[in-house]
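Structure first, commentary second.
The complex appears here minus one protein chain, its other protein chains still in place.
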Amino acid sequence: MNKTRLEAFSDGVLAIIITIMVLELKVPHEASFEALRQLLPVFISYIMSFVYIGIYWGNHHHLLHAVKQVNSRIMWSNMGLLFFLSLVPFSTAWMGVNHFAPLPVAVYGVNMVLAGLSYSILETAIRKHYPHSTALTEALKRQKKKEYISTVIYVTSIPCAFFYPLVSAMCFVVVSILWVIPDKHIEQALKEEV
Amino acid sequence: MNKTRLEAFSDGVLAIIITIMVLELKVPHEASFEALRQLLPVFISYIMSFVYIGIYWGNHHHLLHAVKQVNSRIMWSNMGLLFFLSLVPFSTAWMGVNHFAPLPVAVYGVNMVLAGLSYSILETAIRKHYPHSTALTEALKRQKKKEYISTVIYVTSIPCAFFYPLVSAMCFVVVSILWVIPDKHIEQALKEEV
Amino acid sequence: MNKTRLEAFSDGVLAIIITIMVLELKVPHEASFEALRQLLPVFISYIMSFVYIGIYWGNHHHLLHAVKQVNSRIMWSNMGLLFFLSLVPFSTAWMGVNHFAPLPVAVYGVNMVLAGLSYSILETAIRKHYPHSTALTEALKRQKKKEYISTVIYVTSIPCAFFYPLVSAMCFVVVSILWVIPDKHIEQALKEEV
Partner (left out) sequence: MNKTRLEAFSDGVLAIIITIMVLELKVPHEASFEALRQLLPVFISYIMSFVYIGIYWGNHHHLLHAVKQVNSRIMWSNMGLLFFLSLVPFSTAWMGVNHFAPLPVAVYGVNMVLAGLSYSILETAIRKHYPHSTALTEALKRQKKKEYISTVIYVTSIPCAFFYPLVSAMCFVVVSILWVIPDKHIEQALKEEV
């Protein structure tokens, strides 16, 4: 199995996930500022998850860069990642509709931890299949630190959500900013390869 | 007609099927554990069908591996398979929403039998067009046994659903586990080809 | 502009059109045969449109086979075709929900005529850009006859729908059968080219 179809399928699923989230912005039947204002929490949660799916898409792309052939293990690890990401539209909308109430924020955190975990599993599956290290895989290893920090923040934000849900929501924003900042090492590694 | 667009179209349809199923997890307007608990049957049926579509996607990929040109017959067999898979979000949600009641479980079984049947038809159409056997087609032939067992379990689960619907649901899980376990022969055949 | 992205975009749109139609099969909250029976008209109209979109996808594929570069005119003719096909989920569901009532059946006919017309416009745009005739373009010319017959049947079915809507619906089925039957000439032309 070559990786082209795995990428195409993953791109398709991620493109649909990122787009159907907007369907939760229910079109109000009044043309007032008030109607818009009520959508604000859903909108904010939408922006957050849009950025997250974007980050996962970018990282997924880097990760599969070195891959040529795909075995069963890689395929099913990838399906696991897509599964937890496919739950993001649900947990995003639940959090937004309930104005960042404790339980939905905690569930969003759980979703993020599980997505992160399944990403690590995919990473391990690929590394086992392609043990030869390149400039890119070296750069990816440095990303590990980012992954640990993110996981710690997520795991902390889950119990925190029951007391200060907005603090947990802020944690999610902090993690996303951490990832949007481009990684010099990866950019460099990709440049060298060209 | 070359196979690239057939694959791209099938990937697109499968990606959408697997993703729109999550829309049936209706976002509750309460932020309580109780609200989550009520979604549990829909969630369980979602996991089940997610795995099934994943299996079909993987098998579809293997099947089209040896194909280069696509004739009308292959194209329409493929459309038949996509049609029955496109009904999976409906039968999944119906089963989940009605908490695995007899009729929806039986209908889910019927859907699975028809999808399996249309997959066999596609397989036959491809084999007629590419009669020369390779390591991969040999490996695929061994999969036939799995297909027979699955069909027998599905067909049994349909009448069974009217008496013990949960037993039928367990049968579906058993079949999915049967297919998720990677097939040594196919992995081997693909490795040899590289 | 090369044709790869035009094909990818069209495949994406067609894959989504064919799949979101199933969302109109609203999941009933009862687990009874009666609930299923009430969905029958929507289901029948779904099958019909699934076949139509499949036919358009296949023809679109053949049509773009000879194309290498895409100009503005081809791009916008293609958008026109996609626009009228994007209305098919609406007219299909309206016809099904209203149990093949006169007006929705007529509107479905109008939708089909407009889709057919925009397909002809795309055909003309491509032929102007690629005037050199090949075995495939010769075969496509013979398809013209099929197109004329289809258009005549569609146009007739529109006024007919106000008196005998079921006769018009049968006409749609006849046209779809006409197109599913593989065209010997095209198959031949494609085979020669390989």
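Letters A, B and C mark the chains as written, and numbering starts fresh at 1 in each.
Keep in mind that, in the parts below, contacts are C-beta pairs under 8 Å (C-beta built on N, C-alpha and C of every residue); 3 or more make two chains touch, one makes a residue touch a chain.
All values reported here derive from a predicted model rather than from experimental measurement.
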### Message
If I consider the whole complex, including the chain that's not displayed, which of A:8, A:67 or A:101 touches that chain?
### Response
A:8
### Task
Could you list which residues of subunit A touch the chain missing from the display?
7-8, 11-12, 14-16, 18-20, 22-23, 25, 27-33, 36, 47, 50-51, 54, 57-58, 61-62, 65, 180, 182-183, 187, 190, 194
### Task
Over the whole complex, note the residues of subunit C touching the chain we left out.
1, 5, 8-9, 12-13, 15-17, 20, 23-24, 69, 71-73, 75-76, 79, 82-83, 86-87, 89-90, 93-94, 97-98, 101-104, 107
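As a working rule, only the chains that are shown with their structure count from here on.
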### Task
Could you find the chain whose CA centre sits the greatest distance from that of subunit A?
C
### Query
Using mean CA coordinates as chain centres, what's the subunit B-subunit C distance in Å?
26
### Task
Note the residues in subunit C that touch 2 or more other chains, in rising order.
12
